[in-house]
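Removed from the display is one protein chain of the complex; every other protein chain stays in position.
Chain IDs A, B and C follow the sequence of writing; residue 1 opens each chain.
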Amino acid sequence: MARIMRLGRVELKVMDLESSVDYYTNIIGLEVTGRDRDSVYLKAWDEYDHHSVILTKSNSAGLAHMAFKVETLVDLAYYEKKIEEFGCTTSRISKGARIGEGEAVHFILPTGHHCELYTEIELLGTAVGTLNPHPWPLGKKGIAPHRLDHCLLTGDDLKTVSRFFVEALNFRQSEKITTVDGEELLGSFLFTSNKAHDIAFVKGPDTKLHHAAFHVNSLHDVFNAADLLSMYEVPFDVTPTRHGITRGETIYFFDPSGNRNEAFASGYFAYADMPTITWTEDRIGQGIFYHRRELSESFMKALT
Amino acid sequence: MARIMRLGRVELKVMDLESSVDYYTNIIGLEVTGRDRDSVYLKAWDEYDHHSVILTKSNSAGLAHMAFKVETLVDLAYYEKKIEEFGCTTSRISKGARIGEGEAVHFILPTGHHCELYTEIELLGTAVGTLNPHPWPLGKKGIAPHRLDHCLLTGDDLKTVSRFFVEALNFRQSEKITTVDGEELLGSFLFTSNKAHDIAFVKGPDTKLHHAAFHVNSLHDVFNAADLLSMYEVPFDVTPTRHGITRGETIYFFDPSGNRNEAFASGYFAYADMPTITWTEDRIGQGIFYHRRELSESFMKALT
Amino acid sequence: MARIMRLGRVELKVMDLESSVDYYTNIIGLEVTGRDRDSVYLKAWDEYDHHSVILTKSNSAGLAHMAFKVETLVDLAYYEKKIEEFGCTTSRISKGARIGEGEAVHFILPTGHHCELYTEIELLGTAVGTLNPHPWPLGKKGIAPHRLDHCLLTGDDLKTVSRFFVEALNFRQSEKITTVDGEELLGSFLFTSNKAHDIAFVKGPDTKLHHAAFHVNSLHDVFNAADLLSMYEVPFDVTPTRHGITRGETIYFFDPSGNRNEAFASGYFAYADMPTITWTEDRIGQGIFYHRRELSESFMKALT
Partner (left out) sequence: MARIMRLGRVELKVMDLESSVDYYTNIIGLEVTGRDRDSVYLKAWDEYDHHSVILTKSNSAGLAHMAFKVETLVDLAYYEKKIEEFGCTTSRISKGARIGEGEAVHFILPTGHHCELYTEIELLGTAVGTLNPHPWPLGKKGIAPHRLDHCLLTGDDLKTVSRFFVEALNFRQSEKITTVDGEELLGSFLFTSNKAHDIAFVKGPDTKLHHAAFHVNSLHDVFNAADLLSMYEVPFDVTPTRHGITRGETIYFFDPSGNRNEAFASGYFAYADMPTITWTEDRIGQGIFYHRRELSESFMKALT
């Protein structure tokens, strides 16, 4: 059975929908592709599908749900069964419950996060097309990421949620953070594509979002994004640096509701046969922020 | 069944083994990991497996074989059966026929190239290890690519070889070049990982190698590689530019036997649900060399 | 007496004024700051002065004049006297002969090119201002160079024109190309600022322009410019590469009248005490195109 393809969408709860749309379109540089009463649907210029981000009006910030895309309806049924076998309850969300989407399988992660699998979604195509395409579109706006990249969530029982992704969803673990004695799992980085992570967890309260990340092409683009954020006075959490974990080049910053975003570049190719890389708690600072080599209060505490 | 993971190794025929080893170690920057009577085995610093390149003494240059790595012995048997079903003859190559390798499944592509599938190979690990690793090793030499990336081969019947990779090996076609009327297939780019290509074919004589490519991290690294090649007076085929096809940043150059190498960076993430991008023959120049917008004689003619 | 500051402006002859304005504004990304019957005046976003480029309608392409800016009227008189002492005739061009300009000293170079010195020109300021400025302006268009950078001209007697710049204008020679025996001067690179060249000459017909160059910040910006030129189907002369001479990162391309432009980044800091670097004719290919290591017909022949 095929591996799950990718993190296909995140639905973010936002408190002021219009200022959020302004931020995600003009500063992040996504395009609005749909809108209903309480939600706005957006895609990045290099994505084919109808949307990868849904902004939904809410009383608090956070992750309403995230969803992974599978290749076929057969895969959908296969993973639905594996999720049930793992012990999670699934339900079907009807086609059309959200704009552009087909039927989805809903379940709740051991960390309490709402998660879906799906295969059907309306196809809009990238901004450069599929016939003799240019490498990027004229008229890009803002940070203009290629794609939604991954999420980092917090949870109490990282062993179980990691086991869930590995056993039920056929993910692999690229990296982990453990106590020095190796007894406790403090961080878990999991992939289904060839990226160093498609989903990750760090120890913390259940149901919370640490960040949603967008993929940009290079260090130069990360730095350019950082400049833009200062021009627009967007609050930073972390200015340009490298991750030890994943090796990515990165910045972190906050959307108008306080949801943390990341612009992420590089990172290695992860293959199913890679051994899991281990970071011990005494080196966690370097693992997260390779240059500063210590964690920051805000990075650990600000969750939505 | 799992998709094939990646192009795991190429065995290149070289005419002067020692000058080739000098080139692949000091200029490309690979590490020698094994050596027997007529062959030298090498790996890139960011690869885990025992080797990704084998240089074998021969009277002519070219590709002795390439091999794709699968995840398990079950996958190996599965793909062996599919290859047979497609109509290709397979044979088993015994464990130990080459240094560090387990058993492999051998077959000949419709284009006449020798190809293998395997899963077992000795694990050496990367130069940075798996415990609190640094992002890159001190003391890198030469171009120091992360990995072997892909091969481009030539062949007469691109439809059949593409169908072979799609039907027998579960690859997808990311891009293709066709005549303007769409009738004839002139180029075919195929992926099994999330890279824009793991193997590609252009119209030409059967059994020939166009190039073997190594992955570097960024445009800066491509340019740095180009500088190095000039310092070492390595002959260039193509100086730094972008591909329209795959969007990669690239240079091409020749090893001492005339085998073409590429240092390749960037390119988009390919997922199984992407539509195939089409390049028409009238735009092939831009597809291959996005800046120059025309093919060069040497790029089309120099094959090994 | 102060050294001359910089190449302050070039007046380019163009055959179709409107298509040229379209090119220099939308593709190069300059801003129109003035316009009279036959000329359009433009500046780059990071320049303070009223203009650095004048496009003037003409029956042929080429350089109408170039002008260097000095610090003061005292400097203007000082260099005027030195030019006369060298044996060149000077004349004064009245304030207001062109938009925004004060009085200038006109003279003809030993290579037949029209040249001026000036100090007075209207001040418009950069796009980011001088109070708590951002590093670059939102809404940049096209290649968006920081500044006009330098010109390369052709001429028959490079020794005399080099001596003119050194003796009359206090320039220094950073690099030179000579025949292998050192007898004949084939190229001469001269600076008055701390850039590797502010003006340069290669052997060729008198009065001709080889190219006018614009400064961009980095290799990434050179490459981005190259992508843009392909999107706009601007003809390239030279795709991204490095110069041996000056070490700059570069592309060459043509404006609608056939005047060659360059987008140039990096290069070393030149100081008055640097020895002149020598390139011998047998290595001229590498000196000009460090990667390709050979000259191209078009680069030598296309002059305006």
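Assume contacts are C-beta pairs under 8 Å (C-beta built on N, C-alpha and C of every residue); 3 or more make two chains touch, one makes a residue touch a chain.
Here the structure is a predicted model, which means the values were calculated and not measured.
Looking at B:S218, B:T246, B:Q286 or B:T304, the residue that reaches the missing chain in the full complex is B:S218. Considering the whole complex, the residue from A:L42, A:A104, A:A127 or A:L229 that touches the absent chain is A:L229.
Only one of C:T25, C:T280 or C:S296 touches the absent chain when the whole complex is considered: C:T280.
Of C:R9, C:K43, C:H65 or C:H215, it is C:H215 that touches the chain left out of the display. Residues of chain C in touch with the missing chain: 1-3, 5-6, 46, 48, 69, 71, 123, 125, 130-135, 146-147, 193-195, 215, 217-220, 242, 244, 247, 266, 268-269, 271-280, 283, 286-287, 290. If you put the missing chain back, the residues of chain B touching it would be 134-136, 138, 218, 220, 227-228, 230-231.
Summarising the interface, chain A meets the missing chain with residues 219-220, 223, 226-227, 229-230, 236, 239-242, 249, 251, 286, 289-293.
Criterion: only the chains that are shown with their structure count from here on.
Taking the mean Cα position of each chain as its centre, C sits at the greatest distance from chain B. Computed centre separation for the pair chain B/chain C is 43 angstrom, with centres defined by C-alpha atoms. With centres taken as mean Cα positions, chain B sits 30 Å from chain A. One inter-chain figure worth recording: chain A and chain C are separated by 48 Å, centre to centre, where each centre is the mean of the chain's CA atoms.
Within chain B, the positions touching two or more other chains are listed as 219-220, 242, 286, 290.
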